[in-house]
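Presented below is the structure to which this report refers.
Let's look at chain A:
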Amino acid sequence: MVSIKRRLLFIAAAIFASHALPAAAQDKTPVKIGFHAGLTGPAAADGLSAEIAVKLAVEEANKAGGINGRPIELVVYDDQGKPDQAVPVANKLIGDKVVAVISAGFSAPTKAAAPVFQEAHIPYVVAIALQPDITKSGDYVFRVGSMGEVEGRAGAKLIGDVLKAKSIVLLTIKTDFGKTVAAGLKGAADKFSFKVVKEYEYSPGDRQFGPMIASIKEDKPDLIYASGFYFTGGPLLSQIRAAGINVPFVGAQSYSSSKFIEIAGAASDGAIITNVIDWSGKTPQEKAFFEAFEKKAGFRPEAAGSQAYASAEVLIAGLRAAKSIDSVAIRTALAATKMHTVVGDLSFNSLHEVQRSFPVSIVKDGKWQSHGVIEDPVLLAPPTQ
Partner candidate 1 sequence: MKLIWELALQGLLNGCIYALIAVGLVMVYGLLRVLHIAHAGLFTLGAYVSLVVTNATGSLALALACSVITVGLSGIAIYRFCYEPILSRPPYVVLIVSIGLFIMMEEIFRIVFGPYGLSYLKPPLQERFTILGTGITAAELSVVLITIVLFATLDAFNRFTRIGIASRATVSDPQMASSFGVDIRLIRDMTFFIGSAFAAVAGTMVGVLNNLVEPTMGSVPSYKALAIIVLGGMGSIRGALASALFLGLIEAFGTTYLGTLLDRDAIAFTVLLVVLMLRPAGLTGKKT
Partner candidate 2 sequence: MLHVENLVCRYGKIEAVSGISLDVGEGQIVALVGANGAGKSSTIQSIAGHVLGAEGRITLAGEDITALPPRERVRKGVAIAPEGRRLFRDLTVHENLSMGGFCRPREREAANLKRVLDLFPRLAERIHSRAENLSGGEQQMVTIGRAMMSEPRLLLIDELSLGLMPKNVDLCYEAILRLKREGLSILVVEQNTTKALQVADHAYVLSSGRLIWKGTAAEARDDPSVIQAYIGSSAH
């Protein structure tokens, strides 16, 4: 009942807007964009970084004239990384009359919020949550972060084609991200003619990997692929090197924080990841983002910050293109996205999953540096259902 009424209202508003275009151009009331992430609790590190990035994007957009003359107002709520907090947060954002929402929350809260936004017909751009089902909530949900499965396939290509490894050991972090990356990578192993000789799993709370490493020594792999985060990957890599295993170490974008290098120290040298952002910062856009973010945050942007910034870029572009705050128009504009962002060229498929390439980064001289790119639109096509 409510939604039908709202839809009628929107249609009426849209008709009114289209008839009164000159008047609308004078409209200076802010356009509200919602944002939620885990700003306290265990998700805080990514959440805060993403918040800085999105605020930065909004400031820049407002300096550049906002949304067709209307300023953007960002409404920020903390989901604490908990799904049961995300539902009230989503409803509160809806009550605040936001026109669209960016999530830099983790999977569980984002998954709980997505159906709420879908039912309210509010476009929802997901920056970092990788749970595969999120976009299945409906056609108002978009995802800028690549699915784990796709990143796993990109990793497979990196391992087989670029690094020419034949037998690898897979270390999977027990999160939805780790599991989906592992599935993608194992699925593409044959294609890139390498073998996963053994897979180990570990928990996000683990920092001591001695037993696992002792066992890896026996496996004698040519390469180790480990999904994880900077806070697991840093200790893991330094312990692997300390144990005298010197084969290449490959991972995913979740290591892209400079903390990873700080923690692993000299051991990080030569670590390779499929990244979300090209660290060489060749385009002026990337360079400007790096500088502005670092100035605001005091550290270099990592995956969460970059993807949140890209999500804001995509959403703001969509709002500008929609030329109205009608949800259908915004959704349509977002679905047609084809643009260059700080995380590269991206577009959405029919499930509103992102299609993009993966820059590869390597640690050299204590810094993440550009190391080519994995481009393969077919291989990297996200699932459509």
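Picked so that all candidates are chains of the complex that A comes from, given by their letters.
Rule of thumb we're sticking to: a residue touches a chain if its C-beta (ideal position, glycine included) is under 8 Å from a C-beta of that chain, and two chains touch if they have at least 3 such contacts; residues count from 1.
Every value quoted in this text rests on a predicted model; they were computed, and no experiment measured them.
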{"item": "Selected partner (touches chain A in the complex), from 1 or 2", "value": "1"}
{"item": "Chain A residues within the candidate 1 interface of the complex", "value": "40, 42, 44-45, 48, 174, 200-203, 205-208, 210-215, 217-218, 231, 234-235, 238, 242-244, 257, 259, 262-265, 299"}
